[in-house]
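With one protein chain withheld, the remaining protein chains of the complex are depicted in position.
Residue numbering begins at 1 within each chain, and the chains themselves are lettered A, B and C in the order written.
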Amino acid sequence: MQFTETVMDHFTNPRNVGVLEDADAFVEVGSSECGDTTALYLKIEEGRIVDVRFRTLGCAAAIASSSMATEMIKGKSLEEAWALTNREVADALGGLPEPKMHCSVLAEDAIREAINSYREKQGLEPW
Amino acid sequence: MQFTETVMDHFTNPRNVGVLEDADAFVEVGSSECGDTTALYLKIEEGRIVDVRFRTLGCAAAIASSSMATEMIKGKSLEEAWALTNREVADALGGLPEPKMHCSVLAEDAIREAINSYREKQGLEPW
Amino acid sequence: MSEKIYYFDHAATTPTHPEVVAAMLPYFTEHFGNPSSLYGLADESREAVTHARGQVADALGASPGEIFFTAGGTESDNWALKGVALANREKGDHIITTAIEHHAILHTCEFLERQGFSVTYLPVDRYGMVDPAAVEEAITDRTILVSVMTANNEVGTIQPIAEIGAVAHKHGVLFHTDAVQAVGNVPIDVDAMQIDLLSLSGHKFYGPKGTGALYIRDGVAIETFVHGGGQEKGRRAGTENLPGLVGLGAAIKRACDDIHGHTARVAQLRDRFLDEILESVPEVTLNGHPTERLPGNINISFAGIDGEALLTLLGMQGVCASTGSACSSGEETPSHVLTAMGVPPSLARASLRLSLGDLTTEADVDFLLDTLPDAVARLRRLSRGHA
Partner (left out) sequence: MSEKIYYFDHAATTPTHPEVVAAMLPYFTEHFGNPSSLYGLADESREAVTHARGQVADALGASPGEIFFTAGGTESDNWALKGVALANREKGDHIITTAIEHHAILHTCEFLERQGFSVTYLPVDRYGMVDPAAVEEAITDRTILVSVMTANNEVGTIQPIAEIGAVAHKHGVLFHTDAVQAVGNVPIDVDAMQIDLLSLSGHKFYGPKGTGALYIRDGVAIETFVHGGGQEKGRRAGTENLPGLVGLGAAIKRACDDIHGHTARVAQLRDRFLDEILESVPEVTLNGHPTERLPGNINISFAGIDGEALLTLLGMQGVCASTGSACSSGEETPSHVLTAMGVPPSLARASLRLSLGDLTTEADVDFLLDTLPDAVARLRRLSRGHA
């Protein structure tokens, strides 16, 4: 499996790992393809993601995608975060080998589910 | 195809090649297995083979067998010549590879057919 | 990326031993004659084929006339199953195998099912062991073949082959074994083990890739798989892979001549590693049989991690190994072998297979004992949320 240097960097030094005790949104999602899981914690203030943590039980691509995705949504509005696609995450990582593309979906799924769970808690329609 | 030195000697320097214009017996036999042919000429005096010649269109083993067989029957009585088997010819050649055993049958066949054709010419029962 | 390689994947493939390469070399450029030809150059080739066939026969306790060269373990498996199925169709249409066979067997069986054969896939116990009594129960009057691997490639479990062979023969059924992982590691005697057909593959015991053999007991009815010229007594056509089979012969001789000597060394390395890792890392479980296993096989699961991530981390330090959850290697996730043994998916995907071999040194094991606990801890921090 040949990964880019960026993937290897985010795999070996993942950013935003951990839990947020006072998270405003928390979800745990699993991949239907491989069973790998990602948990995501968001701290949200005035419609903006002010802090984020994740835990991933998954392959290197999944870990790097989670790390990169959390970096990309930190400080962003919920709308902006919602718009993030797994392809953008993969691109930011310098690309992923074809059989590993599905791993980046895990992060996208987690972000969207977390945002919707937050909206529901706020009494809003899910997107 | 690995032949013994004796086979190669008789193949490259075959004894008794040619025709006998005044032969007492002459036959031409063909192998049912491969279509190769041997012609045999015998000069017979008082029940003894006093001279012999052959021509062979066949493989190295067939040529060497004809050469060796003619050497083995020269000077012999017809009874002795009749008794010669292809296995004895092969043994005298130091052995033949298994797929080439049938080639030595050609010489045996030729000798027996020649003896019988001679006996018939003499008004005797074939053996 | 590390420059030095720590190779713990001998079950996937081995390098060709330098002595084996040396034995092969003259047959590429010098003694290159087609063994079917008539001239002197071909005599050398024929002698080389005969010599290699004898070496393979010796290693199995077979006679040379029962050894047929193929292009690998997969072809041998295909030939054994499809060939016996086709040649014995009048007798029956039922084949018995196990749930833990290599895909070369399983996918061939699925093909045969599509052709109208019926196949029983026997279960295994938690150690990956097949029960000879279950084989006997599965035999019907339509059964023509039992195929059980000698040793499993993932967990290393060694099957009770002689007992299974005896059961098959008691019922007049042919017995095939995929011994691709066993040859060179487990002593084989086709008579004592009651084996009718046996598959082997050169690159698993320091022979060249793309070489293999099928042992076919004299008198066994089997259709030709590769049709064509008269090679291998007309039963497996194609110009002989001369350097390849010379290498196969040299390699099997090397691997089997002192089989106890070098497997004992490998088993000792394995045991040391296992003792220490079970001690130093929490939440580790051993997959496979505690004693009836290949000398070089280690299969362990680390709760809370993904095997592929572990491989990536180890790979950065030059460690080559494999896992039961390599979704990107084209295999389904998780391993059908671990699943058949009842290993839960979370532990199956967390599995690491380390296969040691003749090249493994004490220093390699030391390095791994140093590296692995850290790697596991690091991935666990990631999955359990401590940064």
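We adopt the following convention: a contact is a pair of C-beta atoms (placed from the backbone, for glycine too) under 8 Å apart; a residue touches a chain by one contact, two chains touch by 3 or more.
In this text the structure is predicted, and so the values were computed from the model without any measurement.
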Hidden partner chain, touching residue among C:I5, C:A133 or C:A192: C:I5
Among C:G156, C:G184 or C:P243, the residue in touch with the chain that has been omitted: C:P243
Candidates C:G54, C:G92, C:P187 or C:G210 - the one touching the absent chain: C:G210
Touch with the omitted chain, as defined above, among C:G65, C:G172, C:G234 or C:P282: C:G234
Sites on subunit B contacted by the missing partner chain, in the whole complex: 1, 3, 8, 11-12, 14, 17-19, 33-36, 39, 53, 55-60, 62-63, 97, 99-100
On subunit C, residues whose C-beta touches the chain left out of the figure: 1, 5, 7, 9, 12-16, 18, 21, 25, 28-30, 32-34, 36-42, 71-75, 77-78, 102-104, 107-108, 110-111, 201, 203, 208-211, 224-230, 234, 237-244, 308, 311-312, 314-315, 318-323, 326, 328-331
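By our rule, only the chains that are shown with their structure count from here on.
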Pair of chains ranked first by number of touching C-beta pairs: A-C
CA centroid of subunit B to CA centroid of subunit C, Å: 57
Between subunit A and subunit B, centroid-to-centroid distance (C-alpha), Å: 93
Separation of mean Cα positions, subunit C and subunit A [Å, integer]: 41
